[in-house]
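In this view, the complex is presented without one of its protein chains, the others remaining in place.
What follows is chain A.
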């Protein structure tokens, strides 16, 4: 699945890194704790999170994550600094009105796997 498809499925809005929507993702992980992300994700993973601060992009940069879906309608609260950093680090951010549970459910239903099951 690529990021474009993810954006369609969660009925999202691309707020950073629009040029990377063709990027393929292998798996997804949902968390609001960044150390959990650092402990459990693989590279080329999609991160679903309720966090909007720039550290979520730093974490994605460190792990070579494919993209970030910000859940629960936080489009307005994604900090400018977060968006700038995402552009600088070539990371796509998709914002959706859907909750974490619903977003994960939709993507899982369409065949996206959790980390550890992708291969």
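Following the convention adopted for this analysis, contacts are C-beta pairs under 8 Å (C-beta built on N, C-alpha and C of every residue); 3 or more make two chains touch, one makes a residue touch a chain; residues count from 1.
Rule of thumb we're sticking to: contacts and distances are computed from a predicted model.
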item: Protein name (UniProt record) of the chain left out of view, among "Phosphoribosylformylglycinamidine synthase subunit PurQ", "Cellobiose transport system permease protein", "Extracellular solute-binding protein" or "Anti-sigma regulatory factor"; value: "Anti-sigma regulatory factor"
item: Sole contact to the chain not displayed, among A:6, A:56 or A:71; value: A:56
item: Residues of chain A in contact with the chain not shown; value: 32-36, 38-39, 43, 49, 51, 53-56, 58-59, 61-64, 81, 89
